[in-house]
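Below is a slice of the complex: some chains, not all, each in place.
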Amino acid sequence: MKFGILINEGPFTHQAADTAYQFAKAAVAAGHEIFRVFFYHDGVNVASDLAVPPQDDRNVTDNWVKLAEANNIDMVVCIAAAQRRGLLDANEAQRQGKRADNIAPVFRISGLGQLVEAGIECDRLVTFGD
Amino acid sequence: MAMLHTVNKSPFERVSLDSCISMAKKGSSVLLIEDGVYGALKGTKVADKVSKAMDGITFYVLGPDLAARGMTEERIISGIKVVDYAGFVDLTTKHENFQAWL
Amino acid sequence: MAEPWEEENEGKVKKFMFINRKAPYGTIYALESLEVVLITAAFDQDVSLVFTDDGVFQIKKGQTTAGIGMKNFSPTYRALEGYDIEKLYVDKESLDARGLTAEDLIVDVEVMSRAQLADLMNEQDVVMSF
């Protein structure tokens, strides 16, 4: 089956990104396809590659990066939500005249249309949030 | 058409479980995850409400979230099924649509 | 307009329902949900909106936000018709509990019982709730 996953909360503060990760891992293990993971609201914060979590805790972003790379998952960060919250890729940083960017390479920034498309193309869209 | 609902909030703190129960049709399923797993405990002030809703709705609870919160299966209302993440995935495939009561 | 996505997904029309359960301004969910609704309509999908629980406060008349320094986004609900979004349903039980009537609302809606809303929800392909 083809899944879309929507993540609405940032790492650590809420369990949403962790539960979604465990769900995605189990879906892949069961032979399902993850068509796309869409990061919305504070979920865009998962894409930051500047986080340094305590050594004895999980690294939410790294977990996602590894799962996405191993399974070629399309990881999309909502541009409007990301701009509000200070998440930028190199292109965006340049376009906005900002001095730095902070999105890990596996994530790509795009519009909400990507979420709607996931809703259209997937058999199920599963939401994780607060 | 059978729908899968998830509830991830404590029923002692928020109204999500109430709203979910009142809008879940007979034949649908509710999966309790994250802080929502507290809704599966027996002997609480919300347990009766859940038991009553089980006449028509099938309840599931996510085992890893229960264990994290120090709850063992014998504290769960009888008839609520414990699933793991693979079971969560299965439930989404076996129901025709999905709603998360955030 | 012949946007690329319209070519790709041509002909695929799914039933999208957005369930609004949160009050405006205290959190951003109402505003960012509205953005998804507009994009979904731009993809020519079958869109319906439900206002239930504190979501009914989103469409309360007379919102005046100058004092809190935030943008009043409630006029956008009145613009939904222009996007051919005409299926707006409000939960009667939620209105009653909050001392509100349809007169208090900024847009024309259909007031329904929870049983009726449950029926509608069950017919959807994609249900999103923020």
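Labels A, B and C are assigned to the chains in the order they are written; within every chain, residues are numbered from 1.
We adopt the following convention: a contact is a pair of C-beta atoms (placed from the backbone, for glycine too) under 8 Å apart; a residue touches a chain by one contact, two chains touch by 3 or more.
Just so it is clear, the structure is predicted and the values come from calculations on it, not from any experiment.
A.B. asks: Since just one copy per chain kind is on show, how would you write the full make-up of the complex?
C.D. replies: Taking all copies into account, the full complex has the composition A x2, B x2, C x2.
Here is the rule we use: only the chains that are shown with their structure count from here on.
A.B. asks: Any idea whether B-C or A-C has more C-beta pairs in contact?
C.D. replies: A-C
A.B. asks: Let me have the rounded angstrom distance from the C-alpha centre of chain A over to the C-alpha centre of chain C, please.
C.D. replies: That pair's centroid distance is 25 Å.
A.B. asks: Measuring centre to centre with CA averages, how many angstrom lie between chain B and chain C?
C.D. replies: Computed value for the inter-centroid distance: 26 Å.
A.B. asks: Could you tell me which residues belong to chain C and also touch two or more other chains?
C.D. replies: 125-126, 129-130
A.B. asks: Return the residues of chain B touching two or more other chains; collapse runs of consecutive numbers into ranges.
C.D. replies: 97-98, 100, 102
A.B. asks: Touching chain C in the complex: which residues of chain B?
C.D. replies: 1, 3, 15, 19, 22-25, 28, 97-102
A.B. asks: Which stretch or stretches of chain C touch chain A in the complex?
C.D. replies: 5, 8-9, 12, 14, 16, 28-29, 32, 35-36, 39-40, 42-43, 45, 125-126, 128-130
A.B. asks: Provide the residue numbers of chain C that touch chain B in the complex, in ascending order.
C.D. replies: Counting only chain C, the residues touching chain B are 19, 21, 52-53, 93, 114, 117-119, 121-127, 129-130.
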